[in-house]
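Missing here is one protein chain; the remaining ones are kept as they sit in the complex.
First chain written, first letter: the chains are A and B, and each begins at residue 1.
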Amino acid sequence: MAGYLQTDALVKRFDGVAAVDNVSLTINKGEIFALLGSSGCGKSTLLRMLAGFEAPTSGRIMLAGSDIAAMPPYERPINMMFQSYALFPHLTVWDNIAFGLKRERMPKAQIAQRVDEMLDLVQLKEFAQRKPYQLSGGQQQRVALARSLAKKPQLLLLDEPLGALDKKLRERTQFELLNILESVGVTCVMVTHDQEEAMAMASRIAVMSRGRVLQVGTPKEIYEYPNCRFVADFIGTVNLWEGTLAVDAADRCEVKTANGLVSMGHGVSGSLDMACAVAIRPEKITISKIRPAVAVNLFTGTVKEIAYFGSYNTFIVEVPGGATVKILQANTSRYTSPVSACDITWNDAVFFWFDVTAPVVLTQ
Amino acid sequence: MKLLLNPGRRFVIGVPYVWLLLFFVLPFLILLRISVTDMGNSVDPFAPLIDTSGDAWRLMLEFKNYISIFSDRVDGPTIYVEAYKTSLKYAALTTLLCLVIGYPFAYFLARCQPSIRPVLLMLVMLPFWTSFLLRIAAWKGILADQGVLNNLLLWLGVIREPMVMLYTDVSMLVGMTYVYLPFMILPLYANLVKMDMRLLEAAHDLGASGLRAFWLITVPLSKAGIIAGCMLVFIPAVGEFVIPSLLGGAENIMIGRVVWDEMFSSNNWPRASALSVVMIVVILVPLALYYRFKDAAGKSA
Partner (left out) sequence: MMRWFEKNTARFWLGSVFLFLYIPLFFLIVFSFNSTRQDGVFTGFSLRWYDALLTDSRLVEGFWLSLKVALFSATLSVLLGCLAAFVLVRYKRFSGRTLFYGLVNAPLVMPEVIIGLSLLLLMVASQRMFGFPERGFITLVVGHTLLGMAYATAVIQSRLLEADRSIEEAAMDLGCRPIQVFFLVTLPAIVPALVSSWLLTFTLSFDDVVLSEFLSGPGATTLPQVIFSYARRGVNPSIYAAATLFIAVVSLGIIAYGAYTLRQQKKTAIP
């Protein structure tokens, strides 16, 4: 099924180096799609190609069925919200928003109506006659958003939308922005290096590294079922244990690692003795000084570091062999009971275990 | 991506380019051509370059203009060579004076409070914006034998009789330095103000005293600015014409004046052209230096 926006083997080279390397993505109408990766991974170049500021070296960009790769930016039904907002400093808020509409030669009354609509949407009605330098960062961002939505584009591009805001403001703005985008119903592609931002806002995420897309999926899919070591490590924190496949059955398998045998409640496609890694998220591991009554995936170690983060604790446990395992335990009760994790302190000998559903086998 | 359609781009590049080729390059070519013609008997300075009177075409290049510049007299260098030497001498002295006076000035200016810097800069620029001709005329009045300075010194009892300052080296250098000082100060200032003060702090931290830090760090980092500023003073100073006319004496004949005289008094256009061409050759090396360092001077240290 062809998506609303589709890139077909898109490549962009600068001086022989591929910034975007054979990217094929399908983005559906109305969804918010995130390109996630650290700096230099090619996400910004990809976004700029969608906007029209970079011409692809090869490949196609299909929007609602037609190839727009050769179209200049001023002809594309795509609008972008810039990281630096790029508001026109010599124009008022009203004129900034009306700018794109005037280029379309819309009748004046219609322009006025649309601009008012946008001002209402971002709640900046009283600021219509101000100039950008008279606004706060958050207000400028809202103007930039209103301006990019004014022309009712078929696709909205967002370049690090929350990058310029400080942390507190960011959390609040995240939901406001999401609400606006969902109420308008526009298809969005956003670029970010902040995984929390991507996870919170996007319906699907593409994780990129070195010009290539490593995995595409919903936030949950990416987090719980990473397809390679890079993605597992990039999103959140993870414990990666290298090993070889020891047992491979239809509904379970076992991987032999340096720390012991890890059992999983699902089969895996591969051959025995093949090299692979096991990924276990810290919050899925339970830690205690008291030996639990579990049969598999039980390990021992010594507590080396403890960090208290208020809502949760982090333990760094050293296992026989020298490796460390990171374990996260939520602080669900204030009063300690004899067997709770809050009893644990440095250099304690502890047990830690996890369910067979917790680990994921990675072959890449 | 090509952000401008090709016809538009060609227009934007083409218009200034054509203008420059027409009014800068073409005249220079004509200059070269005239410099190798023979003034001879005709009034026409544009004697033909190619002689078609005979059977074959002969290229008529006369180098005697150039030769006459360098060896006209038996008993010593020509007045032209003297003029070149004088020009170079004064240009070099002016550059040195401007540097010695201007560098500390730019340095102190760059270290001033950021709030008063624009005001001070404006004060530096203000004289520049008033006619330089008038200011030179003022110096003429100030340095005259019966001028203000002499009268003041006489009145103070510092001297017993008026010092002859006008039409001497003194008035020349005062005038030249005065006019060219802003040209030295501005590039130096632009360079110094961008310098990272933390480098100096690091030097202090590592034990360098104020003066040593200045010599070891500030000066080398502003090297590009120094060279650009010096060239910006030296090169035009070589061809300076107005100041020697108003403030200079008979021993201070500079090449600008000589070209003028050859052109309008002697009406010897070919020789005037040849003198100009030689002047250009003389400033070629400084010109190259200027181009090399002008951009580096503008960047941060």
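The rule is simple: a contact is a pair of C-beta atoms (placed from the backbone, for glycine too) under 8 Å apart; a residue touches a chain by one contact, two chains touch by 3 or more.
Keep in mind that this is a model prediction, so the values were computed, not measured.
**Q** Which listed residue (A:Leu5, A:Ile61 or A:Leu135) would be found touching the missing chain in the intact complex?
**A** Residue touching the absent chain, from the options given: A:Leu135.
**Q** For the chain left out of this view, which of B:Val36, B:Ile69 or B:Ala144 touches it?
**A** Candidates B:Val36, B:Ile69 or B:Ala144; residue touching the omitted chain: B:Ala144.
**Q** Kindly note down the residues of chain B that lie in touch with the hidden chain.
**A** Listed in rising order, the touching residues are 3-5, 8-9, 12-13, 15-17, 19-21, 23-28, 30-31, 34, 45-46, 101, 104-105, 108-109, 111-112, 118, 120, 122-127, 129-142, 144, 146-148, 150-151, 178, 181, 209-210, 231-232, 235-236, 238-242, 245-246, 255-256, 259-260, 263, 269, 272-273, 276, 279-280, 283, 287, 290-291, 294, 298.
**Q** So that we can see where the missing chain sits, which residues of chain A does it touch?
**A** 51-53, 72-74, 78-80, 82, 84-90, 99-100, 103-104, 131-133, 135, 137, 140, 147-148, 151
Rule of thumb we're sticking to: only the chains that are shown with their structure count from here on.
**Q** With chain centres defined as C-alpha means, what is the inter-centre distance between chain A and chain B in Å?
**A** Chain A and chain B have C-alpha centres separated by 61 Å.
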